[in-house]
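Quick one: the structure is below, questions incoming.
Only one protein chain is missing from this complex, and each of the others stays in its spot.
Right, subunit A next:
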Amino acid sequence: MCSLSSEITPTTVDVDTVRSKINDDSLRLIDVRREEDYNQGHIPNAVNLPLASLLSGDSPESVVKLVEDMGIADDTKVVVYDDTFGALASRVTWTLQYIGHKNVALLEVTYSQWKELGLKTSTEKPNIKPAKHSLNLNPDIMATAEYLENAKEKDNVVLIDNRERLNFLEQHIPGSINIPYRTLATDGKILRTKESMRNLLKNRGIPEDAEIITYCGSVGTLSGLAYYALKSIGIPNVKLYVNSFKEWKKLEKPIGKQENAAYWDLSAE
């Protein structure tokens, strides 16, 4: 699962593999935290791509430009990390795959966990030589509102909402099921073990050959993590509804709700 040279891209890369390749020019580490956090320390040789910068102009062409500026060529191996339980890193990873970058994966831990393991960090910015990257859109991994609306009526399509339970109860896309993003992690790793992920789906009655579409609140971060949790156990057909519930509401599409219960009042927040 952890070999970076493998043809089939793994979902996550383990700490040891990254540690041993930190100085390897064929590997590009992307830190997606905010610039000020990055400046205070990051994994050595990592480049900074705050998610906000990516989202500010995420036309495929501008993403290609960003990728090239980070010195990423078509065959560069890329590993992405964050400090937000893997959700922001997932969204960046997904975007790279969407523009056609094949060899990209998530670091299996967050930056905090990396530090807790006592591993090296640095405040130095690496010298990057811009590279050339092609654009080969991969539309199969993306769902639009229109696509989702049609697909969710079909058999063997499962729509998963990855927001927290109370948000889901209050409003959701009709027909979706709720797997809160916190369900996807395990102690010390951003994703569950494969066995427990399979077990979760089995309990929920989600067939592994289903087409699964994930969504969350606004830009596809929490659901991006779910995308990779599903990919990690080899689910072939997963799509991210990247504009998520925010767009769905704006488009005034139908909304489902758990009625007649004051569940918010159980929250101690």
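Note that in this section a contact is a pair of C-beta atoms (placed from the backbone, for glycine too) under 8 Å apart; a residue touches a chain by one contact, two chains touch by 3 or more; residues count from 1.
As a working rule, contacts and distances are computed from a predicted model.
Engineer: Look at the options "Acetolactate synthase", "ABC transporter permease subunit", "Multisubunit sodium/proton antiporter, MrpG subunit" or "Nitrite/sulfite reductase" and return the one that UniProt uses as the protein name of the missing chain.
Structural biologist: "Nitrite/sulfite reductase"
Engineer: Touch as defined at the start, partner being the missing chain; which of A:Lys65, A:Arg165, A:Lys194 or A:Lys253 qualifies?
Structural biologist: Of the candidates A:Lys65, A:Arg165, A:Lys194 or A:Lys253, A:Arg165 is in touch with the missing chain.
Engineer: Just one of A:Gly41, A:Pro180 or A:Gly217 touches the chain that is missing; which is it?
Structural biologist: Hidden-chain contact among the options goes to A:Pro180.
Engineer: Spell out the interface residues on subunit A facing the chain that's missing from view.
Structural biologist: Given the touch definition above, subunit A has residues 164-166, 169, 177-178, 180, 182-183, 199-200, 203-205, 258-269 touching the missing chain.
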